[in-house]
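Right, chain A next:
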Amino acid sequence: MDKLNLILLVPELLAVAAGIGVMLWDLWLPREKKIALSTASMVAAVVLFLSTFIPAVAEGGHAMGGTFLVDGMALLMKRAFAVTALFVFLISREYVEDLERGQGEFYTLCLLALSGMFLCASVNDFMSLFVALEVVTVSFFVLVAFKRRSTKSVEAGLKLLVIGSVSAALLLYGIAFVYGATGTVFFDELRADVVAPDFIVSTELVIGLFLIFLGLGFKTSAVPMHVWVPDVYEGAPTPVTAFMSVGSKLAGFVLMLRVLEVFGRSAAIAAELTPFLALIGALTLFYGNLGAIPQTNIKRLMGYSSIGQCGYILLGIAAAWTMGMSGALFYMVSYVFTNMLVFGVIVYVARATKSHDLDDYSGLARSNPMLCAAMTIGLLSLAGVPPLMGFVGKLLLLGSAFGSPELHWLVYVGLINVVIAMYYYLCVIKRMWIHDARSPAKPVAPMRVKIALGISVLILLAGGFAPQILEGLTAPAAAELGLPSRPR
Partner candidate 1 sequence: MHTLLAATAADSEGFFAWLNALFVEQTWPRALLIVIVVGLTVPGLVSALVWAERRGSALIQDRLGPNRCGPFGMFQSFADLAKFLFKEDVIPGHVNKPIYLLAPAIAVIPPLVALAFVPFGANVFIADVDTGILAAFAVTSLHVYAISLGGWASNSKFPLLGGVRASAQMISYEIALGLSALGVFIIVGDLRLISVVEMQTDGWMIGAGETLRSAGDWTRLFDWNIFKQPLGALIFMIAGFAETNRHPFDMPEAESELAAGFHAEYSSMKFALFFLGEYAAMVVFSSLFVVLYLGGWTLFGLENVLSDWVTSYGAENAGWINWASVAEGFLHVGIFFSKTLVLLLFFIWVRWTLPRFRYDQLMRLGWVRLLPLSLAWLVVTVIGVAIVRGL
Partner candidate 2 sequence: MDPWTFWLGGSLALGGGLLTVTRKNAVASVLWLIVAFLGMSTLFLGMDAGFIGVLQILVYAGAIMILFLFVIMLLNLTPSGLLRMDRPRGTTLGLASAAAFIALIVAIVTGGQQWTGGQGGGSEAAILERTGEASMLEGSVLDIADQLFNAHLLPFEAASVLLLVAIVGAVALTKRKL
């Protein structure tokens, strides 16, 4: 609790500086040159990605008197967040160019949200956890409602605001209980407390943790707090939906992993948390995957799919041992590329057809085979089809749950849901390849997006054929977390 160690905060500080810089530059740019802000934001995202490789940062450690922690998971997730932001900036360029107002603010809010995500990856006490989470949440309140003239967008923003406030209240309530039970908000002290041999798991601690996971479940779209997802995904501007479906969600997950890492060291607490998380995970899986089937709007479909994907990660979190953590991290990284691939296509298809109906995708194979192929690979990876990265992630997560006998039922639930998910993803794929086009619109993607999509496809394939490369990153990060290396 002594050193400021600001060097560790360089990525966060740079992100904030980039946000403020874009905001200020926006003031001096004439209307027709605003597009430079897009380029600047892309450069900023790349710089932020690289900044996590600064030796002093990559080395890790504590900062800000122990309230800031850089470990393997934090670094990995920060890189994932930076890549997400880069993707968002790549696919949002045309969208923002069409905005009649607020171009600079869009990028400012995205970059500040990114700084919040960075902070989420590194928080080491409950106070910072809450504030970091709120930075992300509040940014998205605004970004979601950014199309002020669109009723749907504003409605989505309002829904997010209301449910976000409720979940923030739950989270704070939980934090208050945990503080009451332990007398501290600092994770370092809690880590030492929970492994003390005579630590008694009090009711308020367990209830507090339940509330905390519910509050975080809002960001990750876990079941009791999922109700906003389809409407908000549909109403929000598509690049924002993309950012939210990946960045905001993973920010919630990284916090879940962090809280679990702190409290899951104690077998007694883990024994209380596992059934709770497993139940939530199972409900989330069924809700997301069954809800996706009747959807006719691609963004709503992706909303339900995003709920379903959340369920798989919860499987690994419920298992609460190193493999589950590693699987969760692997899945989260693969989710970045998978979901961004799909949203990259959605943005440009919607640009051509001006709608988000599933019908728009009929005949995409003929109108733009490249986009169609990219979308197919993305959807297959989401479904978890073998040679792709998503398959490996699901395998790790299901495997981690299979490790503990009392979670076997959850594995079966997961497997059933893989089949359900396969159905609706394949429906979209069938529509793209077999059906005839309904509209004459021909989606085109600019070169930079094509390259990004191509790289994503390559990464998805590489992650499927050689998962050990990514696992080589996630496994040590997970091992560092201090959870048991065997199932309980």
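These made the cut because all candidates are chains of the complex that A comes from, given by their letters.
In this text, a contact is a pair of C-beta atoms (placed from the backbone, for glycine too) under 8 Å apart; a residue touches a chain by one contact, two chains touch by 3 or more; residues count from 1.
Not measured: the values here are computed from a predicted model.
Participant: Using the touch rule from the top, find which candidate among 1 or 2 meets chain A in this complex.
Facilitator: Among 1 or 2, contact with chain A goes to 2.
Participant: Applying the document's contact rule, which stretches of chain A touch candidate 2 when the two form their complex?
Facilitator: Residue list for chain A touching candidate 2: 1, 4, 16, 19-20, 23, 64-65, 67-68, 101-102, 104-106, 108-109, 112-113, 115-116, 119, 123, 125, 127-128, 130-132, 134-135, 138-139, 141-142, 145-146, 148, 157, 177, 181-184, 186, 189, 192-204, 207.
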